[in-house]
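Shown here: the complex without one of its protein chains, the others still in place.
This part shows chain A:
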Amino acid sequence: MSHGYLSPTGLEIAFVLIGLVTLGSGLLVVTVKNLVHAALWLLVCMGSIAVEYLLLTAELLAWIQVLIYAGAIIVLFLFGLMLTRAPIGPTEELNVRHRWPALIVGLGAAGTLVTVIVQAYQHTWFDPRGAVPLGSGEALGTQLFKYWVLPFEVLSVLLLAALVGAIVLSRRGRDTEEAEA
């Protein structure tokens, strides 16, 4: 099979189309004037990234994306928004002063990432049928717990430290309140 940019396969066309959906919903997240709508567009964005993972045969990663980001994180966002303030209709305070610096930082970060990834992988062609076993739960588990077990454990210690830190911070406030009362 010859590879080229000019004769895309169905998979590549689907990948680009879903990529456009991701990009569009990502832009909407930062441009819509309604906070809850932004969170819901973020859901679309996360969901289409999961579809991209699926197209790249990273099945486990795709479901983790759905479970953690589309499920848990968006629920947390919506909960936080509704608990504080989430009026129906546009929120004027969203016109932040830092819009132009934020745009520059965002474009710069995106440009860096795109350059790096294009430089690194521009001659790598990936065969979806050959890659299927690589993205399965078994393959990923084997990789993670055979060759990458030390970084994995270090990460879990880091998360545990963050968890303990969060508890300490939230309890400290309560102790002083009780002392004052």
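Just so it is clear, a contact is a pair of C-beta atoms (placed from the backbone, for glycine too) under 8 Å apart; a residue touches a chain by one contact, two chains touch by 3 or more; residues count from 1.
Here, contacts and distances are computed from a predicted model.
Taking the options "NADH-quinone oxidoreductase subunit H", "Chaperone protein DnaK", "Macrolide export ATP-binding/permease protein MacB" or "Tyrosinase" in turn, only "NADH-quinone oxidoreductase subunit H" matches the UniProt protein name of the chain that is not displayed. Contact with the omitted chain, checked across A:Leu17, A:Leu76 or A:Val114, is made by A:Leu76. Interface residues of chain A facing the missing partner chain: 34, 36-37, 40, 43, 59-60, 63-64, 66-67, 70-72, 74-76, 78-79, 82-83, 86, 88, 136-138.
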